[in-house]
Structure formats: C-alpha cells, structure tokens
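As you look at this complex, bear in mind that one protein chain is not there, while each of the others sits in place.
Here is chain A:
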C-alpha cells in the first residue's frame, strides 16, 4: 500500500488506514484520519517534513509519521 510519503506534489489521495498505536491522537484531531482527503502542497528538501493539506487543514508532519499513514491515490 502506498503511504503519504509516496505522494507527489499536487497529488490527491484518500487516507485508508492508520495504525492506532503509532499515530498520536493530535493528528486525528487535525483531521488526518481514515476517510479524509490528503494532498501534498509543496515539495520540500528530502520530503521531510511534508507540507500537507488534509481535509482543508494545512499542516506539516515528519517523514517517519507519513510512512505510517496508508492511502489510496485519487489523481
């Protein structure tokens, strides 16, 4: 399964699975949760941190967290 870390700039995807254990509640609260849409807003050096738009919220997370969020790429 691809993860958020595999997104290319501008690409949109739907979050399909996040392991409850590894992902902090805070990320859920920001709208980063299964079922919601995610888009990579801008390329950054080494893709770390990643600049995302999740469910209309702009946020940045680290690569290691992004690798744990599985997605289904939309376009």
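To be clear about the criterion, contacts are C-beta pairs under 8 Å (C-beta built on N, C-alpha and C of every residue); 3 or more make two chains touch, one makes a residue touch a chain; residues count from 1.
To be clear about the criterion, contacts and distances are computed from a predicted model.
**Student:** Assign the chain not included in the display its UniProt protein name, restricting the answer to "Ferrous iron transport protein B", "ABC transporter permease subunit", "Sulfur dehydrogenase subunit SoxD" or "Phosphatase PAP2 family protein".
**Tutor:** The correct option from "Ferrous iron transport protein B", "ABC transporter permease subunit", "Sulfur dehydrogenase subunit SoxD" or "Phosphatase PAP2 family protein" is "Ferrous iron transport protein B", the UniProt name of the unshown chain.
**Student:** Which residue numbers on chain A touch the omitted chain?
**Tutor:** Output for chain A: 20-31, 33-36, 41-42, 44-46, 48-49, 51, 55-62, 64-65.
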